[in-house]
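Only a single protein chain was left out; the remaining protein chains are all shown in position.
Now for subunit A:
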Amino acid sequence: MLTGLTLTEARAGLAARKFSARDLATAHMQAIARLNPKLNAYITVLPEKDVLAAADAADARYADGTARPMEGLPIGVKDLFCTKGVKTTAASKMLADFVPPYESSVTQRLLDAGSVFVGKTNLDEFAMGSANITSAFGSVLNPWQRKGDEATALVPGGSSGGSAAAVAAGLALAATGTDTGGSIRQPAAFCGIVGLKPTYGRCSRWGTIAFASSLDQAGPMTRSVADAGLMLEAMAGFDEKDSTSSNRPVPAFAQAVGKSVKGLRVGIPAEYRAPGLPAEIAAMWEQGIAWLRDAGCEIVDVSLPHTKYGLATYYIIAPAECSSNLARYDGIRFGARKDAPTLDGIYERTRAEGFGEEVRNRILMGTYVLSAGYYDAYYLKAQKVRTLIKRDFVQAFEQVDVLLTPTAPSAAFAQGENMDDPVQMYLNDIFTVPASMAGVPALSVPVGLDAKGLPLGLQIIGRHFDEETVLSVGGALEDAAGFAHTPTLHAEAGA
């Protein structure tokens, strides 16, 4: 039972002393011991004595009335957030033995709010991927299975695939993710959970291993929309150590959930009716539109004319920033090192052997688009198109309060599918990338199952720094959908 709760339910149960933080932690450590060997959702599980010590400290706070908002709640942390004294790998051989001497700002805030970390979740290497198949520590298995087809292993989405699988399977009450082009929302949709990418600048990037700095944003992955609000409150806030961190006040996000959405204007972008959109996803989208109309929203057709260029723009800008950020892995200051007689030789061998194929290719792509002679044709051009993509959103938000779209163009696919052609894999992010490019907040909410029994998500996109309206609409969608399914592989399914 304890591994199936929402954060909100667990917090209430702890406060009412129905169970202890130690009970919660123990249940999660047992679930991890039983299911993680199969799911591979965690790269590192924290030592049980440390987890229990943190839980005991939480119980002491409940006893003396000083419990904080996330007190005693077992959380998974994507292995992209530096955690002091705990190995942080970014799922790369390059950082296989990296133990940071500092704590990321986001995880520090979660600790300061009383969270109990249980482990570091698996991801695509350096967060580059949409299926969690590029991890140097093995693929993550999606805990969901196609009806009548248990043999086919499905991907959990990516890059925050370990976080999504852990939350879906009962191996953490919630987890942190990071989203650069869809890495919170797409795995949340594939695993039947809630994922929120906040506005760029809402959560500090300090101490989170960088991929594409103008896009990277941390966010919560949870079992309910209210939980996403609760956890974002703990994660968000100004940080002097991140020059792009916003100093706007952090609202009480959880209170936005449950607020009436009557009279809100919901935009349906014509361009998201992509050719080849599966009928089941189109039907789920129509259902979502009907639910919000019933809840009193006004549905408005809008246009985001540059949507079709989002992915191509992203696959210039993100690799360019990646090539610059990942230049730091030189074999000298931290991470792995392969020796060679010359300094260049150390760089070249370390980087050839330390990075996996997808990361190498993205670095090379980024190096190319930034190199003399190609910079204007590719990188500068992409930055200009990015301006147009952002303008589309700003103009749409003059007419509507939020946008409603599918999160992903398919349900979870099988390991081995979409692997040969990188462009096919990139198409997974077709609906999530534009919001990343514009920096606006976006939420994925699980709303139903397809004919094969796999979860589907809808995405709500809002104005810059208006996560509250996104959460209100997400709450209305969640209420109407009443998604209460759990995957086949779950801590509470027969052992």
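Just so we're on the same page, a residue touches a chain if its C-beta (ideal position, glycine included) is under 8 Å from a C-beta of that chain, and two chains touch if they have at least 3 such contacts; residues count from 1.
The definition used in the following text is that contacts and distances are computed from a predicted model.
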Which of the following names does UniProt give to the chain that is not shown: "Trehalose transport system permease protein SugA", "Sulfatase", "Aspartyl/glutamyl-tRNA(Asn/Gln) amidotransferase subunit C" or "NADH-quinone oxidoreductase subunit F"? "Aspartyl/glutamyl-tRNA(Asn/Gln) amidotransferase subunit C"
Sole contact to the chain not displayed, among A:Ala336, A:Val400, A:Leu456 or A:Val470: A:Ala336
Full-complex contact with the absent chain, from A:Asp64, A:Asp344 or A:Glu398: A:Asp344
Sole contact to the chain not displayed, among A:Leu380, A:Ala451 or A:Ala493: A:Leu380
Even though one chain is not shown, subunit A touches it at residues 98-102, 199-201, 214, 240, 243-247, 306, 308-309, 312-313, 315-316, 323, 327, 330-337, 340-349, 351-352, 355, 360-361, 363-365, 367-368, 371, 378, 380-388, 390, 421-423, 438-439, 464-465
